[in-house]
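Note that one protein chain is taken out, while the other chains of the complex remain in position.
Chain naming follows the written order as A and B, and within any one chain the residues start at number 1.
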Amino acid sequence: MKAFKFVYLLIGVLLAASALLTSMRGLPEEDRELYEKACMLENGRLEQIWPGLYISHYPVAIRKGNAEYVIFNGEIKKRKPILPVVACTAYPSEDGVYILVPAKSVMDSLGQIIEGFSGSFEDALISQFSINNKKITDNQYISVLYHEAMHALQLSWWEEKITALAEGIADAEVEAKMAETESDPEIQAMYEEQVELLYDLVVPEDSIPDAGAVREYFRIRTDIQDMLSTKAGIDANAIKSYIDLYELLEGTARYVEARTALALSDEELYGQYLLSLKETVYGREKYYRSGMGICMLLDRLDPNWKQYLSEGSLSLAELLENVVEDS
Amino acid sequence: MKILECSGLVKMYGKVKAVDGLSFSVEKGELLGLLGPNGAGKTTTIKMILGLTSLSGGKVIIDRDIKIGYSPETPYFHLFLTGYEVMRFYSQLQKLDRRTADRQIGRLLELTGLSGAAGKKVKNYSKGMLQRLAFAQALLGEPELLILDEPTSGLDAVGRIEMLGLIERLKYEGKTIIINSHILSDIEKTADRTIIIANGRLAGMTGKNDLACNSLEELFVKAVGGVAHVGTDT
Partner (left out) sequence: MLALIHNTFRERIRGKTFYIVGFIGMVIMLFITTGDSNLTINGKKVTGFEQMVPVALSIAGFVSNLLAVMVSLRTIPDEFERKTTHLVLIRGIKPWQYMFSLTVGNILASLFCMFSLNASLAIFCIAYGRLGLIIPAFLSVAIMGINSMFLSAAVSVMSIKAPVYITGITGIFIYAAGILHGVLDTLANTAQGVGAVLARATLFLIPDFSAVQQQASNVLTGAPIDPEPILSSLILLYLAMSLTFVLFRKEV
């Protein structure tokens, strides 16, 4: 019995020691590799994504469990998470803007949560019990990294632009009222028409978008905003500011995601972004997509649009309208 | 020489006192009979001696190194095992080496008349066969103290006689035996001394308490209360 007790105790000590050593490893290898792969795009592929968008210029804090691993200037430092909850965001702090992302394994779980709510129950169950239940591909993860990097760039360089737009929707009820009203069948029908039109404009990527079709897109867009204003009782300018803000912030970030997929030569992933253009969704998400679509149109109309957007005061939609008028 | 001493044993099951201040001792080489009506606390007393249940009070003084064999009233075995495998299993628990175990198992199965059924699964055994197997496993390892709870239960007349003969033989071999039985004649035939337990207490004892009774039956009835069917002329 003494021998048994000794061996059992020894096993416990070995397990504890191994676990301790493993936890001291720091950032999981998988996340380290994904970060490095993302940084490799800076060598010659950034023009495809967004000029000057260097992930390595920002500290990236990857959260796993109760720790964050901050990668910056070739170093990895462990710290307590600065946010109380898991989040994917750009976070301004005293020493600069941080990119906060969950570890890949956590993103897989988040993907499973999303699928559980949006997909079929059988699919969710099968994938959950599968021994390989990765929900986010590596390329998707890298795309998300670039999405948040874009936010970091916006916080660093577009502060005035964002502030100006945000002032226009100082009333926090704008979003709530829009959300209540947009499910109106008439408005929904117009949204469907709008997204179909945008999709038809964006998808044939090797042709110049038809100016008439773009104007038609803006006509429907204006009609929707007017109808929202009337039915929700909100100032039309506030609605415009709201849409412009999210198309600027999230639309460009979503565009960067899609372009990252292309830079990674992931045609399938890029195709998913394109397909999302013609889905009707509720809430802010629609402006992520419409913003992305406008960016893609601008790509084909004016190669310098990113510069105009960064330096000027026009919104994405205004920029597109101007470009179409000039063409 | 005392091999076992029970002093002031108490066992509570909730508010119910199953054993209430029971004290007795067993001498080496003695065959002690435990007698009492159903629910008197005999089996509980045995379980306290064996350490199968905790004591609510009192103490059991017994040599730590003494080998004890126990045959339960209702023997339970792993039904998927054969008679031989049951014996083998218990011999392994007792850390008997293979040779010694096989030798003892063969002898004990022979002794209890189970040699022919050793290869049969226990689930196919009759009650009498199970009782014999219980007795056989109790003798594994050549214990010094044997505790037999209703050893003749389920046996036919011939079986009973054979069992009692075995018990007598073991007594003469020097084993200390405690028998719990409700069959007065069995106890009367074999026991050197008998204690009677009623309502968890010591109600009577032969050989120590002279109650001027003619038979164990009389003593039993007197101790537990009730009408004696005494077939005497008195």
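In this text, a residue touches a chain if its C-beta (ideal position, glycine included) is under 8 Å from a C-beta of that chain, and two chains touch if they have at least 3 such contacts.
Given the structure is predicted, the values throughout are model-derived calculations rather than measurements.
Of B:Val10, B:Leu50 or B:Leu166, which residue touches the hidden chain?
Considering all chains, including the one not shown, the answer is B:Leu50.
Which candidate, B:Phe24, B:Tyr90, B:Tyr125 or B:Phe220, sits in contact with the chain we can't see?
B:Tyr90
Which residue, A:Glu42, A:Asp108 or A:Asp235, contacts the hidden chain when the whole complex is considered?
A:Asp108
Residue-wise, where is subunit A in contact with the chain that is not depicted?
1, 4, 11-12, 15-16, 18-19, 22-23, 25, 28-30, 84-87, 102, 105-106, 108-110, 112-113, 116, 123, 126-134
If you put the missing chain back, which residues of subunit B would it touch?
The missing chain touches subunit B at positions 50-54, 68, 70, 72, 74-78, 80-81, 89-90, 92-94, 137.
As a convention for this text, only the chains that are shown with their structure count from here on.
At what distance in angstrom does the C-alpha mean of subunit B lie from that of subunit A?
Inter-chain centre distance comes to 80 Å.
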